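Removed: one protein chain of the complex. Kept in place: all other protein chains.
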Amino acid sequence: MLRFILIRLAVAVPTLLGMSVVAFAIVAIAPGDPVMMELRALGVVPKPEDIAALRAEYGLDQPFLLRYLDWLGRAVQLDLGTSIATGRSVVTEIAMRLPATLSLAVSALIGAVLVSVVFGVCALSRNRGVAACMRGLTILLVSIPSFWLALLFIYLFVLTIGWGRLVSDGTWSDLILPALTLGLGAGASLGRVVYERIRAELSEDHIRLAIAKGLAPRRILISHIAPRIVGPLATAWANTFGALLGGVVIVESIFGWPGLGQLILQAIAQRDFPVIQAYLVFMGLIFFTMSILADIVVFFTDPQLRRTLSDD
Amino acid sequence: MIERHLSLPALRFGLRGGRFGLMMGVALLLGFVVLGLSPLFVDIAPPAQMDLLARLAGPSDTHPLGTDHLGRDVLSRLIHAVPVSLGAAFATMLAILAIALPWGVIAAVAGGRVDMVMMRLADIIMAFPTLVLALAIIGFMGASLQASIIGIAAAWWPSNARMVRALVLSASQRDFVRAAYLSGASRLRVIVRHILPQVLPPLAVIISLETASVLLALSALSFLGIGAQPPTPEWGAMLNQARPFFSQAPHMLLVPGLAVTAAVLALNLIGEGLRDLLDTREPYEW
Partner (left out) sequence: MVALLQVQNLSVGLPFSAPLLDAISFDIAESERVGLVGASGCGKSLTAGTLCGLLRTPLRVLAGSIRLDGTSLTDASPATWRAARGRSVFQIFQSPGTALTPVRRVGTQLAEAAQIAGRDTKAAVSQALDAVALQPDVTGLFPYQLSGGMKQRVLIAMALILRPRLLIADEPTTGLDVLTEHDILTALNTAADETGASVLFISHDLRAVRRIATRTLVMHAGRLVEDADIADLAISKAPAARALATAATALQNPC
């Protein structure tokens, strides 16, 4: 176990380094460097020698590698610079809004997992009518854009029925609608995975034996299919979480959920590079952690894999 | 001897495998093509023509789907958005394939260290949540439709490259491919004659499902105001402009949303239908 985690983390180091290069390079090679941005934000029309001086002051005349190492050194100390728009440390800006975004993403993920199991299992119903309906509903839900679903929900629940509100201060009751919006779509696409996986398992010889024993479908599902598919499903959950981390941006802005969404949209509009970069770094790290957790689940649910790693 | 009725199960057999869904998907997509081409044959108001006296008007004879906040005909904008929205999605998918196909095929065929390095590079990009990476790229390029196409293509290609690689690998492990190698066929010949035909059908499934997700992402970006910019007619952007007039003019919200949903649905139906056709495994019934 510990051994596996250590190996997994060791393998992760190059990927992490690669990610940091990507995050750094996006700024470094972006059209119009941060100095110009800052000057423009100040409303100054700079003279060429001023630019050169400023560039030297920021170390922008250094070679790429040196600048990268310098950036990395500060990044590991959680110093990712200051926001051009607000002048505050971007880490503070992000940390302020991260909990709201994470709680939305996590609740949407939980909802999605529940929805996916229901959809996936019902799509395998022996009743062909039920199965066909569930499959149709799944494809429909996967196809509805979350922003439009959000608007429909607002129209239906907020404007017509009068539940919920459009300005939210991050309390739990305000979480329901955005989480539902995100969770339904994500749950439907996860449901497809659940359906495919169970169907593949149901074609296997060992399920034939379980059926021949006279086991009830529920028992087969729980004790013969579930242990085989949690590994792949955990990977799918991690990927869904990644998709939700991006998806929250869309929904947050509609429901006025005070997460990172508004910050990043503003940053894109104002070309506030440090904020965008920090956003990329944080989201990347969170997603990466989830992927490692999924790998650990895969490892745990595969006896053969467990064995090979503990033997050598 | 009891003869059982054959007609019903046979009918079910004919309809199973998503053939019905596939047909619906193709029909929907053709519908969009016809809709997109219709300005060539039918006289339709230009999408930018404003009628400030008829702003936010509901459906009427002159404007079957009503008008928007500038008095522009919603139907005309919807139709003129077909080539923009769908075109952008297909262009993005083309860009994704242009990277993912050679990347996946080369990695699978070369194997060894080349494969490892190529997949490691893809993994680095895949370690970021796709939409987040796309947002970051758009942020650094400045909001525009081109930027969102580039952002999405850059974020989406690695997973596609991985899938292509997996397909090629499983195809090249078949006995007749090995036999072709052993009988001295050149690598290129084996790829073109033996591997490609096996890879194409599952690839078609991937392409249509991925195009669906790309279309969703592109319209979301336009909806957020960082994709297609006004006055370009684009479904997501139309929805974005409709937001302030939510309660006054719900028709402005309904129509573009339905268009996106129908287009994505068409692609998903085609993808799932093709997948069902290719899937020959039959589950045991409990």
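Labels for the chains are A and B, by order of writing; each one numbers its residues from 1.
Here is the rule we use: a residue touches a chain if its C-beta (ideal position, glycine included) is under 8 Å from a C-beta of that chain, and two chains touch if they have at least 3 such contacts.
Source: prediction; values computed, not measured.
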Touching the left-out chain: which of A:77, A:171 or A:304?
A:304
Where the complex has a chain not shown, which of A:63, A:87, A:162 or A:214 is the residue touching it?
A:214
Residues of chain A in contact with the chain not shown:
126, 203-216, 219, 223-224, 227-228, 301-304, 307
Absent chain, residues of chain B that touch it
1-4, 6, 9-10, 13, 282-286
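Heads up, the rule we're going with is that only the chains that are shown with their structure count from here on.
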Expressed in whole Å, how far the mean CA point of chain A lies from that of chain B is 21
Residue ranges of chain A in contact with chain B within the complex:
14-16, 18-19, 21-23, 26-27, 30-31, 124, 126, 128, 135-136, 139-140, 142-148, 151-152, 154-155, 159, 192, 199-200, 202-203, 207-208, 211, 215, 217, 220, 242-243, 245-247, 249-250, 253, 264-265, 267-269, 271, 273, 276-277, 279-280, 283-284, 287-288, 291
Chain B residues touching chain A - in the complex, by the definition given at the top
12, 21, 120-121, 123-125, 127-143, 212, 216, 219-220, 223-226, 236, 239, 243, 246-247, 250, 253, 257, 260-261, 264-265, 268-269, 272, 281-286
